[in-house]
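Shown here: the complex without one of its protein chains, the others still in place.
Labels run A, B and C following the written order; every chain starts at residue 1.
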Amino acid sequence: MKIGLIINIKRPDAFKVARGVIDWLTKEGDYCLVMETEAAIAMGYEGLGADPIEMQSVDLILAMGGDGTLLHTVRVIDGKSIPILGINLGSLGFLTEITENEIYSILKNILQGHYQLEKRMMLSIKVVRQGSAPVRFKALNEAVITESEIARMINLKVSIDAEYLTTYRADGLIISTPTGSTAYSLSAGGPIVVPQLRLLMLTPVCPHTLTARPMIIPESSRITIDVIAAQSILTIDGQQAYSLRLNDRVEIERAEEETCLIKPQQCGFYEVLRNKLKWGGGIAG
Amino acid sequence: MKIGLIINIKRPDAFKVARGVIDWLTKEGDYCLVMETEAAIAMGYEGLGADPIEMQSVDLILAMGGDGTLLHTVRVIDGKSIPILGINLGSLGFLTEITENEIYSILKNILQGHYQLEKRMMLSIKVVRQGSAPVRFKALNEAVITESEIARMINLKVSIDAEYLTTYRADGLIISTPTGSTAYSLSAGGPIVVPQLRLLMLTPVCPHTLTARPMIIPESSRITIDVIAAQSILTIDGQQAYSLRLNDRVEIERAEEETCLIKPQQCGFYEVLRNKLKWGGGIAG
Amino acid sequence: MKIGLIINIKRPDAFKVARGVIDWLTKEGDYCLVMETEAAIAMGYEGLGADPIEMQSVDLILAMGGDGTLLHTVRVIDGKSIPILGINLGSLGFLTEITENEIYSILKNILQGHYQLEKRMMLSIKVVRQGSAPVRFKALNEAVITESEIARMINLKVSIDAEYLTTYRADGLIISTPTGSTAYSLSAGGPIVVPQLRLLMLTPVCPHTLTARPMIIPESSRITIDVIAAQSILTIDGQQAYSLRLNDRVEIERAEEETCLIKPQQCGFYEVLRNKLKWGGGIAG
Partner (left out) sequence: MKIGLIINIKRPDAFKVARGVIDWLTKEGDYCLVMETEAAIAMGYEGLGADPIEMQSVDLILAMGGDGTLLHTVRVIDGKSIPILGINLGSLGFLTEITENEIYSILKNILQGHYQLEKRMMLSIKVVRQGSAPVRFKALNEAVITESEIARMINLKVSIDAEYLTTYRADGLIISTPTGSTAYSLSAGGPIVVPQLRLLMLTPVCPHTLTARPMIIPESSRITIDVIAAQSILTIDGQQAYSLRLNDRVEIERAEEETCLIKPQQCGFYEVLRNKLKWGGGIAG
């Protein structure tokens, strides 16, 4: 069994936890451990360093950090459906629910095959530019198109399944999965969506009109966005940025693959919500 | 073939249109026409009057009025899956898309069986009160629970599939279908949902906290609402009101039946949205 | 010196605190104490009972309860500019900042004349009905007009200084002072206004349009609201309700009097905000 370790090397506490996990795994059984080259060097485990292709061939991934580390993991494995256990080193995460203290008891179960997977839909994003090969991305949370210049406003002509929807004049447009509903879309005014659902959401950022609203469309929809602005940026899961040009077309649809999160099931989504969003108290306390 | 006519008798123009349709149908073929007793008397067609049970046995319904008339129709047929053609006598409706001018060409096609049905999910609502038989409703748009007194705020303890969600302190709570997303939920800040989707939405009305947000949950969810307020009202599709008491429990889930709207397909949902919500123009015009 | 006590008789803890205060004041000096008849009877201090007119002639008021008790106090003294000390018996209030523990040290200072007054603007509301004498109210937080029937939506034609503004189609309309900005208006989506400001705010409740927004207008504005709905209710500070009829006209402007809150100045408005609204933490904690 080959286990990949993704470690947020900007967090000193991640090193300590990762060392503990590596020691434990080494004692526990005959596992092949790999990690990203950069992390391997930073931690002094040069022998465990692996290139991206190798990272994508593991049987299980342990992601140690926070929700950002998990989004980075999805990028490293290019959205492949490898079971991921998110270990949260800071405050409770939406994607990384287990804490340092729970690691070993949960790992024991996982290594014996006792775990449940929660599958999350992803986006497949394609940028089409005349005269170039299309560029492709996958996103677990969202794809965002924003203006890159001082003049914030952007014009985006959006069609769904080849039917014209509207032309957004806004700071930007978020195309989000249910998982992404509690990320950037929430800041931009979007609703909360239970992550097991299968649908796509369009949330405009600071629309330059009072009539735009977040919009929920079927998972089968193919969204086509024509960029009518000189300089704009496509951002994937807050992790990757890609410069768009005038007349570029961005096509977004549901990805075939799904992200596979290992759920130790201590904590339901509604409980996470209450904690993260501080629900339960009124203004008057 | 038995055809039911639902006519908004508060609109004088509905009479004229209804008379035209009745004359046309009479000439066109051997149809059995029925209408609600009150409308039949108001229009002088006493012979066509039918009780609710009979109205629920027709093969086709023509609803003449606006979106409110269509919601009334759903109530009259108790949510049964009878094909309904909504004829709009005023401004473009979300549910009633065809206009007076288009009636006869469309009716001709429908009577020859040339039409498409768009199925819309509905809510099944049950009010459980100790010592009483449960009371049941069906809703195409939404169920709303609000306070009935001067003190506007209400406390509603909500669970989903027996998992505690939160206790809303708010003016009210809307449980909406996708179809209802462009009705009261939209006024309360909810997102727009493509009506063919299958999901449930909870939208609080004036929540007494800054952290509440509209919430999208799976269609399979069973929502349980415990009323922790002395005097509150359950409203169904803006058509029926039912007084709730302290300790009443309201259970809401997807109804088995679906409303069957006849779609002449001139107009897609996105086009209706652009028209109804005046999309397309920025603040600066 | 004549001191009025306003006690929230629905809160058992208020009795205990009130008895303590009465005992302390009796020992401390030769003060004439009065309270509302109902409270006097409930507490067994029948001799201290006073009618509303007498309550309006006191030199100082101690309001024991919460923000609601303070709004009740404003009503009892008909908005007169008598110094009010709000003593909070529960969670921190926007209007009642001092707690049980601080009462006696603060009272000592106040009785020696050592205190600062914070003046808050109020609304003067007049309902004009043909053939009747106008009815008048004063509000510290807000005046709200809502529909009283199952059909929630109301039509309100609003002019400001005789210039037509718009006709609101909404669940209701809130006309608020800066003090009221953290009350019902906040639930309806209004901004937070520093209470020392002098301005008027119009916040629609669930407007049946996407283009309505809260609106800030000068304190000198005279707002005229024509009621174009059969059955609606005017609510004052969540304390008084008055049934409006079709064609009633509601005129709202700044009141001449101001509410005088005694500020012990431990706590600035921004600190209260951070506490009450749970500011300071992001979603990610």
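Methods note: contacts are C-beta pairs under 8 Å (C-beta built on N, C-alpha and C of every residue); 3 or more make two chains touch, one makes a residue touch a chain.
For clarity, every value in this text was computed on a predicted model and none was experimentally measured.
Peer 1: Which residue from A:V205, A:V227 or A:L244 sits in contact with the chain not drawn here?
Peer 2: From the options A:V205, A:V227 or A:L244, the contact with the absent chain belongs to A:V205.
Peer 1: Using the document's definition of touch, tell me which of A:A170, A:V227 or A:I252 contacts the absent chain.
Peer 2: With A:A170, A:V227 or A:I252 as choices, the missing chain is touched by A:A170.
Peer 1: Among C:L33, C:V127 or C:L186, exactly one should touch the missing chain; which is it?
Peer 2: If we include the chain that is not displayed, C:L186 is the one touching it.
Peer 1: Going by the touch rule given at the top, which residues of subunit C touch the chain that is not shown?
Peer 2: On the subunit C side, contact with the omitted chain comes from 160, 163-167, 169, 178, 181, 186, 190-194, 196-197, 199, 201, 208-218, 268, 270-271, 273-274, 277-284.
Peer 1: Name, in rising order, the residues on subunit A that touch the hidden chain in the full complex.
Peer 2: 146, 150-152, 170-171, 184, 186-189, 205-208, 210-211, 233, 235, 238, 241, 277-278
Peer 1: What does the interface between subunit B and the hidden chain look like in terms of residue numbers?
Peer 2: So the residues of subunit B touching the unseen chain are 66-67, 90-93, 182, 186-187, 210-211, 213, 276-278, 281, 283-285.
Convention: only the chains that are shown with their structure count from here on.
Peer 1: So which chain is the furthest away from subunit A, centre to centre on CA atoms?
Peer 2: Greatest centre separation from subunit A goes to chain C.
Peer 1: Mind checking subunit B against subunit C and telling me if their interface is mostly the same residue numbers on each side, over half, or mostly different?
Peer 2: Both copies, subunit B as well as subunit C, present the same residues to each other, with over half of the numbers appearing on both sides.
Peer 1: Mind checking the centre-to-centre distance between subunit A and subunit C? Centres are C-alpha means, answer in whole Å.
Peer 2: The separation of the two C-alpha centroids amounts to 47 Å.
Peer 1: Based only on mean CA positions, could you tell me how far subunit A sits from subunit B in angstrom?
Peer 2: Spacing between the chain centres: roughly 37 Å.
Peer 1: I'd like the Å distance between the centres of subunit B and subunit C, where a centre is the mean of that chain's Cα atoms.
Peer 2: 39
Peer 1: Give the residues of subunit A touching no fewer than two other chains, as numbers and ranges.
Peer 2: Within subunit A, residues 186, 210-211, 213, 277-278, 281, 283-284 contact more than one other chain.
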